[in-house]
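Complex shown without one protein chain; remaining protein chains in place.
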Amino acid sequence: MVSALYILIAALGAAFFLGFLKDGMRATAYALTLAALVFMNFISAGWVWVFVVDGAAPVEILTSGFPPPFAINLRMGLTEAALTLLVNLSGLLSALYLKDVLLALGRRSMAVLLIAVMALCGIILTRDIFNLFVFFELAAIATAGLILLSEDKRALSAGFKYMIVAQAISVLLLIGIIFSYHATGTLNIDGMAEASTELKTGASIAFFLMFIAVVAELKPFPANGWALDIYESAHPAFSAIFSAASGAAFLFAADKLLHIGGAAWFPLATGIGIVTFVAANLLALPQTNDRRLLGYSSIAQTGLVLAVLGQQDILGDRYLFVAGGLLFAHSIAKAGLYWLSGLIAGRELPDWAALRSRPLLIFAFVTFIAMLSGLPPFPGFYAKWELARLLAGEGRIALLALILFGALLEAGYLFRWFGYIIKREQPAQRVACTPHKLAPVIAAVVAGWALGYLWGDLSGHANLLLAVPLLFALSFLLLEWLPAWIKNTLAIAGMVAFFVLTYAEYDPLRLIFSVIILIGGPIIFLASYHEHGRRIGFYPAAMLMYAGLTLLIRANDSFGFFAAWEMLTVGSYFLILRGKHSEPHALSYIIFSLGGAFMILAGFALAAQGAPQFDLASLSLLTQPLAPWVFILLALGFMTKTAAIGLHIWLPGAHGEAETDVSPMVSGILLKAGLFGLIVLLMTMGKQQLYGIELTHVLLWIGALSALLGNLMAIFEEDAKRLLAYSSIGQMGYAVFGLALMNHLGWLMALMFVINHYIYKSMLFLSAGGVAKRTGTRDMYRMGGLITLMPLSFIATLIGIIAVSGVPPLSGFGGRWIFYNAILSSDVRLPMVILFFAGPIAFLYLFRLIHTIFLGQLKDEHRKLKEAPFWIILPQMIFVVLLLVFAVAPGLALRRVDTYLNQFFPEGGLNWAGTTISSNYGYWNPVAIMITVCVIFGSLFAWLLFVNRKAQKVKQFNIVFAGERPYRPETTHFAWNFFAPYRKALGFMVQPFVTRFWSGLTDLLHAAADLSRRLYNGNGQTYAFHFIAFVVVVYFLWTGV
Amino acid sequence: MVYIAMATGFLLILIGFYGALTNRNLLRMIVAFSIADTGINLVIISVGYLPGRTAPILDTTVTAAAAAARIIDPVPQALVLTAIVIGVGVTALMLAYTLKLYEKKRTLDIAKFTELKW
Partner (left out) sequence: MEFDWMKIPYALLTLFIVVNYGFLLNALIQKIAARVGRRYGIPIWQNYVDLIKNYGLRSSITHGAMFYLGPVFRLSGGVGLLLFVPAIYGSYMFSNLSFAGDLILALYFIFFGTLGMALGAGESGHPYAAIGVSRGLSQVTTSELPLALAVFSVALQYQTLSVTEIVAAQQGGILNWTLFTNPVAVAAAMLSFLGSMMRPPFDVVLAPQEIPIGPPTEYHSSYLALMQTNRAIFPVAKIVIYMNLFFGGASDWPTFFLKVFLIYLWSAFVGVVFPRFRVEQSIRWFLIWAVPLGILSILMV
């Protein structure tokens, strides 16, 4: 293998040789630069190959023929090889990206670029502390040179601010080095590490100075104003190097210093790192400039890795896996985003909407923010999982909480940004796409996915990128060029085929969910045939959601469960975002969902107690005092998906604004994921007490309040789809309540709601969507009298509302009947009162739904409307049949589950004798009810038809109206604010307290961030003062502690 | 003697920092940092100095065999040489920056270069 020394030699040599070229020979100079960079990459890649494939031992490189104490030595190991490859690759790609600039500025700029890359490689390779200082200075000088590549004139002052701080850093570093040398007698890092009993004490000011100087290069909060200014003003290709390569090199330098200082110094690294992570993410919230925002994010991510460096004592042999995963995810994503930012003309975040003309670049952007947010299947996800597991295992809960909080903030602004891209108006300037600028972006995307695969392989868990459902979903990315109907057919076929292949593997409980997902999903997909064109972005997102759902019910261990949870969250987010006005709602959805996901992560991490594998079934083995906390975390996480009251504010907008065929998917199917989670949780953990409070009782209250308030909010809603969305909150409340009853019938009722809610809510959403498509509005009071024009939609709605309301003879009654039997066997009383109240309220919104849309007065502008499109009607009719079948024969679905539940709740099952279903308290015969009702109803109806066979149809306005005839439907259609008396009586209960609470919280965060970022007043001298103050304060905090 | 040198060195560093933080003129700040650099170099030298020994140059009076016992530590001196060189480079670069900044705004007041902030 070529010696690693040649990395430095090649760069130096090329830079030196560039000086001899005439200024006119720019193409040659550029070629020479690229050649040198390619060669450097070749060496690094070769070493990576040697270490990974051959498993070679690290190699020491001696200079001037002496062993370490007497001469500088370098080392090439796996870490060094990987990091130099990262540095060299970002250098090469940025050089490619900078082609125009470098050719315009000439050979000197190329030499500076080469020196910068060389210096960063040197920082990584060297094992000599003073040599490290030299490379630091080289890197600083080269950085200051490269900042000037920017066309932005403000970069000049940013560079000077950097120089000031760099000077201060070098002073501290030198003092630290010389006294450390004095204490140990060597400049060799490994030598210092061996000899440094004194440095390891934690009180050594010499080591402190060295360490703080290196940390200062990592832009710790608040001594990082200079870095932000650089990020904002420098050329994006340089920022890519500065963020990806410099960050990696300096982090490795910090790691080397920690190697010297030892475990006593770890808390310092963690402390600085985590403060930086949280603070930078917080301050990023009010940012509007894209590059400055990325700068904040860079600083935050570097801080996170620094915190991880400080946790190496507990990370053990997973240290490199975790730190590397976070570092590579950050570096690649950040470099990619900076390169992307060079393609965008405007500097405001909404200007990125220009990307919309290029689906490929959107995919790249998604890849990058998914990597930054630590979503599967990228390295950051695996690293985050391991980190959480080990932190929780060691009881470092506060640190874990801070990390997750910071990560949530970061995901918040990243996804908000993505919302701008998808939803904001496209600016006039198009994306400037030249091949040499596109190539680095593509390379970063490829590298991201490749590392995702690699990290999956190393994770010790199942590699997510080998999971069939996920691969199936991802394959739709490659099929985007096909027309929508072909993709739709493929999706349906794939899901059904997967079900046919796997249905034997599920237990009866999971079977219900799998049928809803894998058979219910395709039924809703029938409605998607209505869409024409290619429908770019729809199928990958939808299939990602379904893949997540499928993997969720198939998961056995906590890792698989959590990964599936994140996938379905992200997939559904993309789906929801597709709605016309859903930008803010999709954002609140993803924030709530990720917040919930982090709780689940923390819960599982706590539960695992450091064990690498944790089966879901082992949740049952947890004991006090840990168990209730795990229970709370997991339950809260799952309830963000079931939209329990308090965590519900995302749902109405997200479901209401979604596309016609998306609403039933995210309502009828996606909400069940939360219920499934709760089922798994309650099935394993059962009842838990915390400070004497029975937690399932708390769940009961939450479920009951969700049912009541969800229903109440639904009746005051003018928008048909939002009304249905609020109704979902209520319905999920019932289901949560049933589960929390913790008895046989309660669970059966929850499952009944799972099935029923899927059928009727999908049906109603499709129906409302179809009507909205025809009328062009979702406001119900603008409709009216559509029954004759859209009879099939009407029938679907009619059957749907009868089923939802729980009136016999349809299946909703079965749910209510089981509910009453379930609460009879429970000893909890008060929450039932609330549910009793909630029940009849459903009539109000249901009647309103059907009355204001289909009955009443037809509007003039709707007189020529047609029935909803065939493909939207078809699934509704299937649902009608399903509902009727399920109403007459609930045993088809429930009987096996009933038996299955016996192993958890042996008592209180149902008897299924013939067509009668009986419990300990009562009985119910769906067939007899259906026949009786139909006979009475049918004979009366037939009689009326017969009597009035000659009657004429009345004209629309020919009604008795105080002796006059109205001529305008608008004034006669009593629809707007339909339940005004109810609002007068009980309106106080639906004041938006929860919305106000959450928006108050986000406003507070924003205001705090906006206030504190004024710390960075732009004055270089202030920044120098920040730095000095930072050092002093940290020192006193550190020694004081 | 060693302590006087070291104390002077630290004093210079503090003077340098004080100067850099209180002077808003770019050139004065650069001068201040140069003073701090000098202080550093003094400190480094004084750390390596051993009383009663000679310069680390091998010649007829100091043979290679006896060197370990007779010369002061040569490493800090080597470091200082390097540090001086780097210091010159950095100072030059800062001066170049100052020139450019002055050309842009016709002022040397650092408080005037605050377009980038928050």
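Letters are used for the chains, namely A and B, taken in the order the chains are written, and counting of residues starts over at 1 for each.
To be clear about the criterion, a residue touches a chain if its C-beta (ideal position, glycine included) is under 8 Å from a C-beta of that chain, and two chains touch if they have at least 3 such contacts.
Treat the numbers as computed from the prediction; the structure is a model and nothing was measured.
K.L.:
List the neighbours, among the chains on screen, of the chain that has been left out.
P.N.:
Across all of the complex, the chain we cannot see touches A.
K.L.:
Which residue among A:K580, A:K864 or A:K953 touches the omitted chain?
P.N.:
Looking across A:K580, A:K864 or A:K953, the contact with the absent chain belongs to A:K953.
K.L.:
Just name the one of A:W701, A:F847 or A:W1038 that touches the chain not displayed here.
P.N.:
Only one listed residue reaches the unshown chain, and that is A:F847.
K.L.:
Quick one: say which of A:F16, A:F66, A:F870 or A:Y921 touches the chain that got left out.
P.N.:
Within the whole complex, the residue contacting the unshown chain is A:Y921.
K.L.:
With the missing chain put back, one of A:G342, A:G856 or A:P890 would touch it. Which one?
P.N.:
Per the contact definition at the top, the residue touching the missing chain is A:G856.
K.L.:
Could you list which residues of chain A touch the chain missing from the display?
P.N.:
785, 787-788, 798, 802, 805-808, 813, 816-817, 820-821, 823-824, 829-830, 832-833, 836-837, 839-841, 843-844, 847, 850-851, 855-857, 913-916, 919, 921-925, 928-929, 932-933, 936-937, 940-941, 944-945, 947-948, 950-954, 956, 958-962, 972-975, 978-982, 984-986
As a convention for this text, only the chains that are shown with their structure count from here on.
K.L.:
Starting from the mean Cα coordinates of chain A and chain B, work out the distance between those two points in Å.
P.N.:
Once rounded, the distance between the two centres reads 50 Å.
K.L.:
Which part of chain B faces chain A closely enough to touch in the complex?
P.N.:
These residues of chain B touch chain A: 13, 16-17, 20-21, 24, 26, 29, 33, 36-37, 40, 43-44, 47-48, 75-76, 79, 82-83, 86, 89-90, 93-94, 97-98, 100-101, 104, 110-111, 113-118.
K.L.:
Any idea which chain A residues touch chain B in the complex?
P.N.:
130, 134, 137, 140-141, 144-145, 153-154, 156-161, 163-164, 166-168, 170-171, 174-175, 177-179, 181-182, 187, 225, 228-229, 232-233, 1013-1014, 1016-1021, 1024-1025, 1028
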